[in-house]
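Note that this complex is displayed minus one protein chain, with the remaining chains in position.
Let's look at subunit A:
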Amino acid sequence: MSDLIYQLKDLKVSFPDLSQKPLLGAAPRTQVLKGLTFDVAKGDVLGIVGGSGSGKSTLGRTMIRLLEPDSGSVLFEGSEIAHMNEDDLRPLRKKFQMIFQDPMSSLNPRRQVGGIIAGPMRLQGFDNLSARVNEALEMVGLPKTFTNRYPHELSGGQRQRVGIARAIALRPDFILADEIVSGLDVSSQAQVLNLLEQLVRDLGLTLAFVSHDLSVIRRLCSRILVLHQGEIVENALTANLFSNPQADYTRTLLDAIPLPDPNQVWE
């Protein structure tokens, strides 16, 4: 099956619960992901949705191996990365990138935009850095002059574009976007979503979009994974999920979204 970019099988992740730690000995562990199995096809835009604490960010971070799972398998383009060591992972890392939620804390305040975008490329041994930086800026619709700006000189939407430019500059196959529009105003949010959609199309990216907002997910994603307390409660094509939600939890989520419409009644 060459058209799958990710194959995850029985993925389990737990964290130590330090609030329960005894004076001596190890803290008990809380299961965050309780055995997830699903595939991601190349070119998919996968929405990962769930309430706080559902494990959606943990899942994303495990997929790009910022976290190591307890057990289970993560196949990325056919290679098993679940327990791969950092030296072997390094060459793969340019193929999966991440865009972070808060662009202020994920951009180094002491570096200029050009340096921020070039950083990961330098680590990965790319050449022609300044040409690539310019190209990445152009793709996210920022002028070249921004290479000399500092993050604090930019608006929220512009900062998030820099985060996107840093991720796509490496020409990855897969990008994880973790709640990247939740801190933006609706207008900047619309701009960033439109940009992301265009980049997915132009660059043939596969995207996992973690969000708590089903309205945003519907706009962007082709397939949706609904997580609840560390388990997949629904995995469906976007159109099917909205026309005929299967899981009770999905319906609860849908009912809770406040539509900009005074005729929607909450019972």
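Just so we're on the same page, a contact is a pair of C-beta atoms (placed from the backbone, for glycine too) under 8 Å apart; a residue touches a chain by one contact, two chains touch by 3 or more; residues count from 1.
Just so it is clear, contacts and distances are computed from a predicted model.
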Absent chain [UniProt protein name; select from "Multicomponent Na+:H+ antiporter subunit C", "Chemotaxis protein CheA", "Putative D,D-dipeptide transport ATP-binding protein DdpD" or "Spore germination protein KA"]: "Putative D,D-dipeptide transport ATP-binding protein DdpD"
Hidden-chain contact residue, picked from the options A:Leu203, A:Leu237 or A:Ala256: A:Ala256
Of A:Glu68, A:Glu138, A:Asp185 or A:Asp202, the residue in touch with the unshown chain: A:Asp185
Touching residue (missing chain; options A:Leu67, A:Leu92, A:Leu129 or A:Leu193): A:Leu193
Sites on subunit A contacted by the missing partner chain, in the whole complex: 51-52, 156, 185-191, 193-194, 212-219, 239, 242, 252-262, 264, 266
